[in-house]
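Below: the structure, in structure tokens.
One chain of protein is taken out of this complex; the other chains stay put.
Letters are used for the chains, namely A, B and C, taken in the order the chains are written, and counting of residues starts over at 1 for each.
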């Protein structure tokens, strides 16, 4: 399989010089859909295309396939299959968790949500919308490594708190939250607990029972499934309002004709990726550590953002290189065939750099000079060595033309005097 | 192509006797994804999988493919490509139109929506949700053929009316609404006009400019595209609140990592299906009329629901057979390899039969005894002849064991005396 | 739709369909509004259900429930027939989908109505129906 994708990936770039190496290091943004997943989906487009809600036998296969996919998801989360609801994306699941909860519980005086400053925009912008609608949202700070402190959560809870929503692992810096402790606390206080586990599912072990999770968001394209399909784990008995109203699909909780091919793909992908976790997580961790060590050695005044290895996602590396701007780096790396990501505002068209990097206390300059490289199942040692052979020069060249770097060096000289 | 699908469709049923004929007549529920559409989607799973929002060159192809799809949709609607926003389904587009409008305009005292009693549940249940949230929703009645009367709309409008949402064509009875007149009226009154065109797009001509449509919902799996992908036409300058909040995709108006393969599939499907419209609509109309005439002749006391040919979707036939119940018919037809749909409550697990059939004035008995057969590109004259050879006996057999039919016949005898 | 083989068999080949001329009891249950009407005809001899026929308007599970219920009470005493529960009908069919359980209730009710009609014709006291409120469960609409 590995070879197959690699070939396709390379072939797709034939326009470029055949000599150039291609190293994709943006698995946190999205993964390819694994060939065996595409294969599993294939029959549900042209052949077995019946509407699963139609009673005729022609749709039997589709209904069975959906049940299987639900079981595949449930198995990875330690849930039961009737607690799994398919959605159109991780973002939709996040929207559903927050909006569905307050729409249901505000009538009972529960109109307050607690979340964090480092959530994905799917949570943050939903929170801001709900604030405009008159609901109350608290954004907890995090420590320098991106971890929420339980005391902060405890202090934020009021009688009106309906929901605590804290991500399982951060998409930019990879920091894993103390989910089990947060879950235990929420359960004890009778507050619903949602976790955006889009970056974590199938990559780190999750047990919704042991961790006292009431709702969990996931998205297939983060674990080698297709884009445009997600799911929500909703603990049995959890009553929240629907988000997408309409037909009675998904036991009346999420309307829209079921995306059977996508659902089958999600099921296959989560099963396959999770089954390889024990083998791939240590392998990817080793490669990531090799990348981090290499960069920290070869690039002066580099900073690793996030938590130490072991407390972060196996595949995540996030650096700040003072004096240079992220988009510049991405384009220079792109020329070298390396695909990464940055928290710089410039690359996003937004005015502010990454809210996550700001929340862990970076300066604007550091946040603008950040580079995220995220590894995956196709990443090899050769890839990492190639990056290490290219990146330090890129940083040095751009720093040489940066007035900020000049100032920074002068500052250092002054200090050392 | 036609042959290709037919083969796959048959092969998928190999478990059954090879003798048995398979006739799919539920195209209004969902279509197969056309083989050329699946082919167009294929490169975007494993090969060209980059996140379109990432700036590196690896995602260039994806960005171009999305722009092309937007142009393909715009061309069919008479819109411009920057007025097309991709969503996860027709239902999501419907939810967005209603919720997004009042969430935005209620602050200006516009908190009233006018729609109809015969909308899809994606509209009706969204309307009911908004009523629970304190907004005001009017459901217009329709005439016996399922048409909204412009006078009713005019009477319902108030100073607080933010939105009129009236479907282009009905999914159960196929009746096409006077959209151009409704659009002209709304434009004149300065009220936003949304139409759920999920059943109409690529099957009947639509021009959002000429028809003064501000918002329009569509769904790919109704025109030989994949399930789980839809779109919204949003006229330039139409300011509504977002529905799915999060990242800045779709020009900041619909968050979620873009479903590139689905978007490409939607674009290809709408272009292909619409380009065949001039040829396929008359062909399908002829077959449908043959079906209707045949059924009305062979089945005593049958009723055709909806508007006459020419004022309904080319592919829609909807009958009521007094004395029998819809689910029964579906299962009997299923045994004969024919796949249709019914407005009976029994088949849906709901307590009430189709709200559409009730709204056009059918009795409960008539609604329960309804059968919808919807044709498509693969339907042949042979298929229709087969249905006509099977359906009358099925109706006769089930009527023979029905106490309602007994009562009905007695009533007729009394009348004729 | 997850119907058991037994339900499909009784739906496709319903037993005891039809009417009885000059029956000893006739009963009906259901309502066309809900899409279900069941009519039961009885022939009773020596306090036993000698013959039973039904006519049913309704979905597959309604027809299968009628068919199975008539099979189950045929040859039984009137007392035994009265005691046939909807649960027993559903079980004999290897179960019914939750939203369809009311069909088995309908069969029980139609038999009760026919028995009470028989008792009335005989000048005997009629029996009281137990309520089945718990079965009006939350229904969901599919499209």
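The working rule: a residue touches a chain if its C-beta (ideal position, glycine included) is under 8 Å from a C-beta of that chain, and two chains touch if they have at least 3 such contacts.
Keep in mind the model is a prediction, meaning the values are calculated, not measured.
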Completion exercise
Contacting the left-out chain: of B:249, B:272, B:370 or B:402, that is B:249
Exercise for the section: Looking beyond the chains shown, say which of A:175, A:344 or A:374 touches the absent one. Expected result: A:344
Problem - Which residue of A:44, A:224 or A:405 touches the chain not shown here - result: A:405
Exercise for the section: Using the definition of touch stated at the top, determine which of A:36, A:136 or A:365 touches the missing chain. Expected result: A:365
Problem - Positions on chain A where the hidden chain makes contact - result: 120-121, 323-328, 331, 335, 344-351, 353, 363-365, 368, 401-406
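Basically, only the chains that are shown with their structure count from here on.
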Exercise for the section: Return the distance between the CA-based centres of chain A and chain C, expressed in whole Å. Expected result: 55
Fill in the blank from the handout: dist(centroid_CA(chain B), centroid_CA(chain C)) in Å evaluates to 38
Handout entry: Averaged-CA centre spacing for the pair chain B and chain A, given as whole angstrom
Key = 35
Exercise for the section: Could you list the positions in chain A whose residues touch two or more of the other chains? Expected result: 53, 55, 246-248
Problem - Multi-chain contact residues (two or more partners), chain C - result: 1, 140-143
